[in-house]
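Pasting a structure below so you can have a look.
Below, a portion of the complex is reproduced, with chain positions unchanged.
Order of writing sets the chain letters: A, B and C. Residues in each chain are counted from 1.
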Amino acid sequence: MDWQPLVLTFKLAVVTTAILFVVSIPIARWLSSTKSKIRPVLETLVSMPLVLPPTVLGFYMLVVFSPENAFGNWLNEWLGIKLIFSFGGLVVASVIYSLPFMVQPIQAGLSSLPSTLKEASYTMGKSKMTTLLKVLLPNIKPSLLTGIVLSFAHTVGEFGVVLMIGGNMPGKTKVASIAIYDEVEALNYVAANSYSLILFTITFFILLLVYLTNGGYFKRYSQ
Amino acid sequence: MISLNLKKTLKSAGGKIDLNLQLTIEKGQFVTLFGESGAGKTSTLRMLSGLLRPDSGTIKVGETIWFDSHKNIDLKPQQRKVGYVFQDYALFPNMSVRQNLEYALQKNQDRTIIGELLEFAELGELEQRKPETLSGGQKQRVALVRALVQRPEILILDEPLSALDLKMRIKLQEYLLQVHKKYNLTTILVSHDIGEIVKLSDRVYELQNGSVIKKGTTTDFFGLNKTSAKFRFSGEVLKIQREDVLYVISVLIGNDIIKVVADRTEANNFKIGDQVLVASKAFNPIIQKI
Amino acid sequence: QNNNDKKIIIATAANIESAMLALTNAYAHKTGVKFELIVGSSGKLTAQIMEGAPYDIFVAANMKYPEAVYAGGKAKNKPKVYAKGKLVLWSMIENTPISIAALSDPVIEHIALANPKTAPYGVAAQEVLQHYGLNEILGSKLVFGESIGQTDQFIISRAAQIGFTALSTVLSPEMKGKGSWILINPSLYSNISQGVVLVNRKEETNQGSQGFYDFLFSVEAKEILKEFGYLVDE
């Protein structure tokens, strides 16, 4: 049993979820409060990465990010960022692909808060940022949790985009989902089963921990 | 001094009100906005505190322009620093009572005010509780003292005491007066309770359909000066009872019921629920503590 | 539904799809038999056949999968080789030196090949690298496609400057004349034998499928396969 793909998977899932969390909050905040007319268009665009088959999306990303093409070249030359066949690329691809899973629940959560909470904080001289961090977000915990769980689980299971842009390089971009897929393709069902079982079990306990923490399970018993 | 000159069309599915308001409030005054439900009292307070943008007009506080539609000035609520007690409390559900208060602290502000306020509002025992486990009245107390934490120059109170029991209400009324004086606050209250208004405020503005229809010092406003010469109470007829040839009319005045004897023709004039004046030319009252 | 039953359903590996289209068209023209092509990776198709997929013929990209089908009792006959693949080294980027030696050049950042675990062309490419002792040296440059199709995409998108793929790819109507390629000496890798089996369906097998199966080994079919870049036993 090769543990590297599993380690890589959880590294990817954690990094992706963390970045998504940070990126999605301002987007969701804006979408939930703007009265701009282009809001429905942007809301729709956020969901669009889901619509294409992952490998196809991956292929388009490959084309865009390839250093042989204008944008990829610019990234490479000017910023020294190489997004294809690298862990960084996996992260970027996963972030784009899972964006709707984080943005949408947070946006729905923020929309449902009474506006007086925000207003009360403003009249206390608190900035939008402080209000967001200390008042709004802590009161939409179920929605944040939904976003985190969906993004995390989706990143763990994704392999189409990741395979395409990562190139299945052992130790670098070969995550567990690809390893399992390989074994199934190679008809090594026993190996596939044990990978799946381990992936499943670890993720199950991570998510269970998240839910238990959220349900106040640990708090309740620590008092 | 606060000068408000506000125009705003309050839109809604059922109709609209054109709010058109000129108000001047002296620094340090305690004023009350009075008026029917839906008259625009809350909307006025929201415009003053920067939570609702007027269609046009100006807001000037002291020498500072807070809002001017022509000069395109519109200070943010954060810059206006008013203490605002909301009608729905707006307590932060994620914070305990103490944390709600602490959140309102300004940078480098002395923390002792928290303990002081908690103690005063008798919230000491509840300080670790989350808002959802509080009773209605407890929530309202927290909301009130939270607005005082930042020691605002202007304190806005949108029916702050309506859900309180008498004891707590009197206590908080006293405290409101105290802090109003101590911190040299300009306080703007919305209240329907005349006793409360009389007790607390210097001036009253009555709103109707978005305009000030009557204003004056509290005593003038309620015509209380007249009571100095002779005794006169306003009250409400509760019961009209026939006793032999006479009628006894029970009138509720404040929390007390008094009975007035009337003859038949007099009694026929009244029906239950009528607002009445009860007066007496000869009145030498004795006052006694309870 | 009825109409469907009369069709011969062929499960075919993705990389041989265009050749299969030509073959079925030729046969249909001759006999009037109708076909339906189910395209997928050999591994998936194998799994599906094992679970009773309604396919009549399984045209795979190697021998391993049809053999698994046979071993699982789902084939009517032993798998038979209908064609052999040829390996090429291909690049879409102008001025890229195309030779085994040039692979070590630092200009080349990524070399695409199919996953040896699942695709026979991958095994072949690895054998070639091994033969030149490059496997270790080039290790960090290698990127693996899940199939030969995906390996092609790495090359076509220019994400990988160069890569090993099938001759049938570079000869396909879509890619003919694009980029430049060299043929790899077939003696450097073991045969990329592609096998076919008649599927043993629960329901009655389409009568026409035996006919097409036989046709695959006819001279006419071999000509077509050759055209598409496959090696056939003459």
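The rule is simple: a contact is a pair of C-beta atoms (placed from the backbone, for glycine too) under 8 Å apart; a residue touches a chain by one contact, two chains touch by 3 or more.
Predicted model, so just to flag it, every value in this text is computed and none were measured.
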Number of copies per protein chain type, counted over the whole file: A x2, B x2, C x1
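Simple rule for what comes next: only the chains that are shown with their structure count from here on.
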Winner on C-beta contact pairs when A-C is weighed against A-B: A-C
Centroid distance [mean C-alpha coordinates] between subunit C and subunit B, Å: 83
Centre distance in Å when subunit A and subunit C are each reduced to the mean of their C-alpha atoms: 35
Cα-centroid distance, subunit A relative to subunit B, in whole angstrom: 50
Where subunit B touches two or more other chains at once, by residue number: none
Subunit B - residues contacting subunit A, complex: 49-51, 76-84, 86, 88, 90, 92-95, 103-104, 106, 147, 149-150
Contacting residues of subunit C [partner subunit A, same complex]: 41-44, 46-47, 64-65, 68, 93, 110, 112, 115, 117-118, 140, 142-146, 150, 153-154, 157-161
Of subunit A, residues touching subunit C in the complex: 55, 59, 62-63, 65-66, 68-69, 84-85, 163-164, 167-169, 172, 178, 181-187
